[in-house]
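Right, one structure below, let's go through it.
One chain of protein is taken out of this complex; the other chains stay put.
By written order: A, B and C. Residues from 1 in each chain.
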Amino acid sequence: MLVQQIVNAISLGGVYALLALGLAIVFSIVGLINFAHGELMTIAGYCLLGALLMGVPLAVAVVVAVASAAIAAVLMEQIAFKPMRGASVTSLLITSFAVSSLLKVLFQNGISARPQPIAMPSWMTGAFQFGHVSIGVGPLLSIAGSALALIALELFLRRTVMGTAMRAAAEDFNVVRLMGIPAGRIIATAFLLSGLLAGLASLLWIAQRASVDPLMGFTPVLKAFIATVVGGLGSLPGAVVGGLLLGVIEVALQSALPPDVAPYRDAIVLSGVILVLLFRPDGVIPAARAQRS
Amino acid sequence: MRDRRRINRHLAGLVSAAALMLGAASPAFAEEIIVGVASAQTGGLAPFDQPSLAGLKIAVDEINAKGGFGGKYPVRLVVKDTRSDMGATATITQELVDAGAKILITPCDADPSIAAGQVTQPLGIPTLTFCGTAPILTGAVGDVMFGTYPGDNLQATVLANYAYDQGLRKVYLLKSPDSTYTMRLPEYFGEVFTRKGGAVVGEGSFSMNQSDFSAEVTKIKNLADKPDLIMTAGYEPDFPAFVQQLRAAGVSTPVFGADAIGTGTILGLGKLVDGTVYTAAGYATPGSKLAAFETKFKDVTGHAPESAYEANGYDIGLILDTAVTKADSVDPKAIRNALASIEKLEGVTGEITYAGTDRMPLRSVALVKYQDGARVFIGTQVPAAAEVPAP
Amino acid sequence: MLSVRSLQVRYGEVEAVRCVDLTVGRGEIVALVGANGAGKSTTLAAISGLVRPAGGSVTFQGEDVTGLAPELIARRGVALTPEGRRVFASLTTAENLMLGGAVHLGRAALKEREAEMLDLFPILRRYHRIKAGNLSGGEQQMLAIARSLMSKPKLLLLDEPSLGLAPQIIDKVFDLIADLRRSGLTILLVEQNVALALEIADSAVVIANGNVALSGSAAELATSDLVRQAYLGI
Partner (left out) sequence: MEAGVHGVAERRLSKAMGGALVDALAMAALLVAVGLVLTMAGVAPQRTGTHAAIILTAVVSLQIFSGNTGIVSFGHAGFVGLGAYVVGLLTMSASVQASALRNLPTLLAGHEMPLLAALGIVVVLGIVVGVVSGAPLFRLSGSGASIATLALLIIVYTVLVASRDITRGSQPFYGVPRDVGLWTAIPVAALALAFARIFRELPIGLSARAVADDERGAAAIGIDRRFTTLFAWAASIVVAMAAGGLMAQFLGAFSPKDFYFGLAFTTLAMLIVGGMTSSLGALSGVAVTTVVIELVRRVEGGGEIGGIVIPPVFGLTEAVLALSMILIIWRRPEGLCGGRELNLLKRLGLSGPPTAAAEPPARTARLTIRADGLTKRYAGIVAVDDAGVELPTDCITGIIGPNGAGKTTLINMIAGAVAPTSGTLAIAGEPVTRFAAHRVARAGLGRTFQNIRIFPRMTLLENVLVASRQVVPGLAAAERAAMRELTRVGLAHLAEQPAGSLPYGLRRRLEVARALALDPAFLVLDEPAAGMNPVETEWLTTMLAKVRAERRIGVVLIEHDLKLVMKLCDRIVVVDHGRVIAEGTPAEVQANPDVIAAYLGSRTSARVLAQTEQETKPSNPTGEFSHA
């Protein structure tokens, strides 16, 4: 049972980590906590649905979905956030709330307020048996998916010029521009990456829930937000650690709390978050920021 | 523009007041009856209110084509969006009342319905919730408030009876504290089930919209006392997530649910939900009234109904038509009394009775089972009033 | 090569640079000196595009670059080594160097240039795979200069290279600047330590309160009482 719960925790934490990473990448570059990140997930979901309805094979539909979230993220930046460059964190945050609520209205009235089913292939709901432990294809897929995405992202950040520039920009954006690297391209790449991560997380999320609805993005983005805060706002390793930590804590509490206390679970988790902040105001792994005199 | 609207409203008020006086003088005069609809067309309740309104509109159009309620009172629907906001619901209700509404329809949830009912109760205006199922609803407001959809306790009773009759004796209840429906329905089930001799062997909880059930599933899998069934009122996206993860973990215990899982999404789960039994307001067997409604709905709107709420919305039209016909008057109090006396009305979803209830309808509940990627109709039950647990 | 005319920069209400004129000829070192807060760094920031001038013009190689984005000015061959070094602390020395030339050079040329830089700054060779944050102040200053040079700039803007460094290290840095000049690089140097600056510069501009107080050849200024007054307050 313990092994199984550990697998559960990693699988849930992996999805949170992807989401948190998406938020953190954008935050590290432009100082925006993008609450419309959840709507990117919803867009990916609707595009997946649309593609499947048009009879596109699953593999292609998945690519379409992830790509659409990435494009949507870049468009969102161009349309909504570009005029706000350099605004305060709070102004940006609240703009993203507004964008998020605008998109929700659009989905509700343009598509449908009702959840739309997305049929997942049956192999995804199978399970592997390892001795006493049976591990579902779903959790495995989500662990593998998150792990691959994290590795790919890490390779991108370490091995490519743009990736290196992005890590540098998170530290000191202006100096990166002094190296001749265009600001617009770095920001667009940050949003593109966050969109890709949102798309991927959306697939894993939808694989579990089998439907898309206009409001589906809210819970995951809230979790991601909590994870990034715990990990350290703007710190990429922090986001991953925060996501995994949140997954582990949620699963641990879910399995350990007696039924009478179980409804208080979220209150306990959030009190923990406040506690972490009290002792480490900048999160578990604070973001590296250039000290400017 | 606002001024003109206000003048219009005043004019409407004057006209209806004048009409009322005229109506009192000569009952044969055809007068319009305003049905105020305070519904959530946006926000969290929109998924329920939008389809309900679509169904109601079809019914009203049909009724108007025949001359209106009772064949002589043309119906005018005045629809306002509450944005799923409580304060707005109360205000909008007042506006609808001011605009001359004789009958009020409220959102698909107990909170705003109670808030609206508190405006209409002192005025004696009959108020019907679109599909609020919390049985406390009518008691909390008073004699003008009517439920239309099968109450949580009613659904739970039918399900528990069925489960017990199938020889199932041990149940695991999966609840979510996040809503009345997801919390209370399994509890009502447990109440009926234990009264009949069954046992609750465990309880679990989940947070809505949080698709990860792995910890809960692992707990269920490792229960010492294995349940014969799992009862939950979770719906989308929670129900599909739960069942997927439950089956993936190799637990084959049947899962029972309530009306909110009668959707395409759940059907789309295919073999995963084999054996899942759920309640419904009605079931469209070939040739049934409900099947006819669904065809009609598709003809009118161009798409099939997304849920049972469209049909329920349509039935509200029928209920109101029956009540006004019975009252033969547009006096709200008369309509209210007529509503309360309705007995065995044949709606498209089934039989509906208010007489002798606390205005949550005693009505037929269909039991449906998912089998091999299709719905199998089990039957329809109208439980005895005594069996239904108190709210 | 660089010509700045009537430059004016505001930070909101504050006028940091009121009116600055200066010219840098090819192959020259021009020192921009003045007290803290006089507007030296702001002038460099305006030339490099980091701040948008409120008035005046910046011309580089005959082309008006006033108010262009920093990345565009960088591509024209202007490199700024910012005050306080500002190396990317979480990146390795190699990565810092790579970014310096990434958009200017191809992959092969980048490798070649990196090798040249490591020859020029042998101390950096040891720290190739070490995070820049772990380097000492002097080493970071070397790295910052090397990073700027990676793009083979035509004009190097050096902002306070002696800041926070030990005297021996300062001497090393200034020896290096002199070497760079000998290799043909044009340099605009901002320095608080006027003696040091005048020692290696060809000409100098003294800024006080956002205005040019004095300008002339370094040799002249070094012996001028006016410099002492404007800068040292004697």
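The criterion applied here is as follows: a contact is a pair of C-beta atoms (placed from the backbone, for glycine too) under 8 Å apart; a residue touches a chain by one contact, two chains touch by 3 or more.
In this text the structure is predicted, and so the values were computed from the model without any measurement.
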Chains still shown that are in contact with the chain withheld from the display: A, B, C
Touching residue (missing chain; options C:20, C:33, C:74 or C:196): C:196
Option touching the unshown chain, where B:72, B:102, B:184 or B:359 are the choices: B:184
Given C:15, C:116 or C:220, the one touching the chain that is not displayed: C:15
Touch criterion as defined above, residue of A:6, A:58 or A:84 at the omitted chain: A:84
Among B:32, B:62, B:95 or B:274, the residue in touch with the chain that has been omitted: B:95
Sites on chain A contacted by the missing partner chain, in the whole complex: 80, 83-84, 87-91, 93-95, 97-99, 101-102, 104-106, 108-109, 218, 225-226, 229, 233, 263-267, 270-271, 273-274, 277-278, 281-282
Missing-chain contacts mapped onto chain C: 12-16, 35-38, 137, 160, 162-168, 170-171, 174, 192-193, 195-196, 199, 208-209, 222, 228-229, 232-234
Contact footprint on chain B, counting only the chain that is left out: 1-2, 4-5, 41-44, 78-81, 83-88, 90-91, 94-95, 97-98, 110-111, 114-115, 118, 134, 136-137, 139-141, 177-180, 183-184
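Criterion: only the chains that are shown with their structure count from here on.
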Overall pattern in which the protein chains touch one another (line/ring/star/complete/other): line
Per-chain Cα centre nearest the global Cα centre, belonging to chain: A
Centroid comparison with chain A (C-alpha atoms), farthest chain: C
Whole-Å separation of chain centres (CA-atom averages), chain A against chain B: 36
Multi-partner residues of chain C (at least 2 other chains): none
Residues of chain A engaged with two or more neighbouring chains: none
Partner chain B, residues of chain A touching it in the complex: 1, 4-5, 7-9, 11-12, 15, 105, 108-109, 112-120, 122, 125-127, 129, 134, 136-139, 205, 208-211, 213, 215-216, 218-219, 223, 250-252, 254-255, 259, 262-263, 265-266
Interfacial residue positions of chain C with respect to chain A in the complex: 48-50, 69-71, 74-75, 79-80, 82-84, 86, 88-91, 95-96, 98-100, 102-104, 133, 147, 151
Chain B - residues contacting chain A, complex: 42, 44, 46-47, 50-51, 177, 203-205, 207, 209-212, 214-216, 218-219, 221-222, 236-238, 240-241, 244-245, 247-250, 263-272, 306-307
